[in-house]
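Removed: one protein chain of the complex. Kept in place: all other protein chains.
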Amino acid sequence: MRLSLPQAADSAPEVDHLLWALLAISAAVLALVFFLLFLYVVRYRATSGLDRGEVNEKTWRLEAAWTGATLAVFFGLFVWGADLYLRLSQAPPDALKIYVIAKQWMWKVEHDGGQREINALHVPVGTPIELVMTSEDVIHDLSIPAFRIKHDVLPDRYESLWFKAREPGTYHLFCTQFCGLDHSRMTGEVVVLKPPEYARWLAQNGAAGGLEEQGRALFVHFGCGGCHGVTPGTESTVRAPPLAGLYGSPVPLTDGTLVRADERYLHDSIVAPEREVVAGYAPIMPSYAGQIGEEDILKLVSYIETLSPERPP
Amino acid sequence: MMAGEGPVSAQRPVTVEAGEVTGSYLADGHTLKSWLLTTDHKRIALLYMAAITAFFFIGGSAAALVRLNLVVPEGLLGSSEAYNRLFTAHGVIMVWFFLVPAVPVTLGNFVIPLMLGARDLAFPRLNLFSWYLFMVGGAITLWALFVGGVDTGWTFYTPLSTSYSKSHVVLAAVGIFISGFSSIATGLNFIVTIHRLRAPGLTWYRMPVFLWSLYSLSVLLVLATPVLAITLLLVLLERLFHIGVFDPAFGGDPLLFQHLFWFYSHPAVYMMILPGFGVVSEIIPAFAHKRIFGYKFLVWASVAIGVISFFVWGHHMFVAGTSLYSAVLFSILSYLVAVPSAIKVFNWLGTLHKGYIRFDAPMLYALGFIGLFTIGGVTGLWLAALAADVHLTQTYFVVAHFHYIMVGGMVSAYFGGLHYWWPKITGRLYPEMWARAAALIMFLGFNLTFFPQFILGYLGMPRRYATYAPEFQVLNVLSSAGSTILAAAYLLPLCYLVWSLLYGERAPANPWGASGLEWRTPSPPPTVNFIETPVVTEDPYEYPPPVAAEPHV
Partner (left out) sequence: MSDVAVAPGSLAVAAAAPPRHGSGAGVRHDFQYRDPAYQSETAIAGMWLFLATEVLFFGGLILSWIYMRHGSRAGFDAGARRTELVIGTTNTAILITSSFAYALGVIFIRAGDTRRVAKCLAAALALGLAFLALKFGLEWRDDFAHHLFPSDPSFPMRGSAEAGARLFYVFYFIGTGLHGLHMLVGIALVCWIIARVRRGDFSRDYHTPVIAVGLYWSFVDIVWLTLYPLIYLVGRG
């Protein structure tokens, strides 16, 4: 039996500090409650014959004291937990992106170079990694206890989860949102490698073309360029927003709001284009939900991410 | 309406007129019809008690099989499908057919009119009707769970429940839907009764804390249950007609389901524990023979819990993909809702201070409640801390946490209340030594079962796993071993309480020397509850200090 959990990512010790603090506070509260409970139960048992003296009937001072103390401790815990949560939720901009697709009951992982693996995730140590995750069917949840992280994986949208592994080794990867029959077999392992080993692994598993290249083929196959391929300024029968340089830029929508063109936005624009229509354009694009699989959408998205005015579709 | 209402009351004192039934309610008719068509709240409470007991043991058997399966990492049952159905059955039955209704419909049904000095609930026929709804809903749900099989977990998350599960989700949802209306009817009845049928002189601040707790609970039942009803209806329609608002394949949003579901199900957690608070607040002053400490704080804590519990549902969704801001907001609200619970624990301790404490079985259960509920409560603080929740949620830590609240807290309170009012309900005393032994064994078995699960959760073992990594086995075996002790402890009261019905000593009107109107009428009470409507002239929990430390007989 092992009662400790490796702290294999930078987030792990930080979460553990919070957990130890919670443990200490819990132990203190429980010690107080159980101590008073036993003390009173023994001292004031009916047969003790002890003189009770005056019974205090004025309660509000005591009530105010323990309500105030409780509030103060709770507020401290809230701030600590929320601050850490917010920090651990923001992936650094330079994080290496790895794409994860969940389906009943397996994890499919695609690396930028086109390397694919199932129920395993190979990552380099010391590099921030951002997992961009989606599901093909029900809600799943990717959890890596050794990193103290977890996030739900939803159908039809991208969720992201990031970490920076700091200890080479092999760790559990669990699905922690009940997803049907073989939920408990939807597990895998995270293999943290030293950079040279990781490079070797990438080389050995190299695929026919990276994600981006496969995405370009799909872009041509589905005829996306028919509407989106036009560079700004030139004439065309169908007017659609240009894609060059789109990724990461702010996009004004018809309802007056502004969104950032991230993976989620690109993905949703393919499966539910009517939700966020770019200002100045008619909502004419049909939804491709059900026509392009999640894996292919991923490739398209990673291709669109590479487009820039210097490198148009 | 609240304070300072003075001695003027809803009711005038009434004396029973000739020809009315003044004998024990148990002797008032012995035919099956006299039970199945009764409108007497006391008899309906017993009808409910029979049903609740059956559901408790059915749900408990499912739990026993779940624990049995987890003795070995590869799963002793050898079937994920069977395992999934079992934990779904356990959750559905325990939540909707035991934990939410247990105290209100049995103890509450029996005791509320007695505590109010009333002759019955405001709507006796509605009360009977709600029992039939409960039975019909329960029968349909049981059929769905055991003959058909349902494998979504009690939470019915979409789109698993609407589009992917091949099991009998529709039928289970129909059963829960129907029993939900039983809850609504009960809550409505309690609220109106407490408003309208208080005895002369029984002002709001003279009501026992139990009534305040059940009042808060009833408001939750009446306002939250309909949201569950519409949610289940949407799930049903989506599954039957493929018209949906939850499955993204139809353009829906699965998070909408979670918002709606937890908008009901988080208040539901407080529906389960509030009556427990109420029961313990009756038992502790009775057995400490002392006025309850901080009465107004206790009652307003109940009300505060009722109100705040409507605004914390989002803490079930910290890793579900909602916005960071909503997570932060729900985190602080979750800490706020814990404050009134902490206030209650300290007030119970304050009541023990300088009391004259006796250790009859109800008191052992109440003390066990304080200990286990506090453990459940402080571990709730772990889960409210956002970054900690990310690691602990969806693991056995959560399972342990809510079992400490629900089983350690709520079930202890139910057994405490059952023993406390048993003499009143049946007119018989239960065997005290057996009852104390059962309380102790329950406490030990419970801790052995659920404490290891906190550690399992920290180590990362996910919940709802039919098979697991071998490194988790030792703690799982410990937990399963504990569950056998727990199971034995639950069977004990079934035996000796039934025995006491036949052979138990006759109970006097007030065997505990407790205050409260329910103890001022014979045990068991006459059909009309009080021959003469009592007039209340004092605050609740008036326990004069004993002349000498008189030994308890």
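Just so it is clear, A and B label the chains in written order, and each chain counts residues from 1 on its own.
The definition used in the following text is that a contact is a pair of C-beta atoms (placed from the backbone, for glycine too) under 8 Å apart; a residue touches a chain by one contact, two chains touch by 3 or more.
Keep in mind that this is a model prediction, so the values were computed, not measured.
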item: Sole residue of B:P226, B:P431 or B:P508 that reaches the chain not shown, by the stated touch rule; value: B:P226
item: Given B:G251, B:G513 or B:P546, the one touching the chain that is not displayed; value: B:G251
item: Residue in contact with the excluded chain [from B:S167, B:T203 or B:T527]; value: B:T527
item: Contact residue for the chain not shown (choose from B:V192, B:V303 or B:A487); value: B:V192
item: Those residues of subunit B which, in the complete complex, touch the missing chain; value: 10-12, 14, 17, 19-21, 33-34, 37-40, 113, 118-126, 128-129, 132, 181, 184-185, 188-189, 191-192, 195-197, 222-227, 229-231, 233-234, 237, 241-245, 250-253, 256, 260, 263, 527-528
item: In subunit A, positions touching the absent partner; value: 255, 272-275, 277, 283-287, 289
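Rule of thumb we're sticking to: only the chains that are shown with their structure count from here on.
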item: Distance between the centres, which are taken as Cα means, of subunit B and subunit A, whole angstrom; value: 36
item: Contact footprint of subunit B on subunit A as seen in their complex; value: 1-3, 5, 14-15, 18-19, 22, 25-26, 29-30, 33-34, 36-37, 40-41, 44-49, 52-53, 55-57, 59-60, 62-63, 66-67, 70-71, 74-75, 77-78, 80-82, 84-86, 88-89, 104, 137-139, 141, 143, 145-146, 148-152, 154-157, 159, 172, 174-185, 187, 272, 289-290
item: In the complex, subunit B residues that touch subunit A; value: 75, 80-81, 83-84, 151-153, 155, 157, 159-160, 163-165, 248-249, 251, 254-255, 288-291, 293-294, 297, 318-321, 324, 327-328, 331-332, 335-336, 338-339, 342-343, 345-347, 349-350, 352-359, 367, 370-371, 374-375, 378-379, 381-382, 384-391, 393-395, 455, 458-460, 462-469, 471, 474-475, 545-546, 549, 551-552
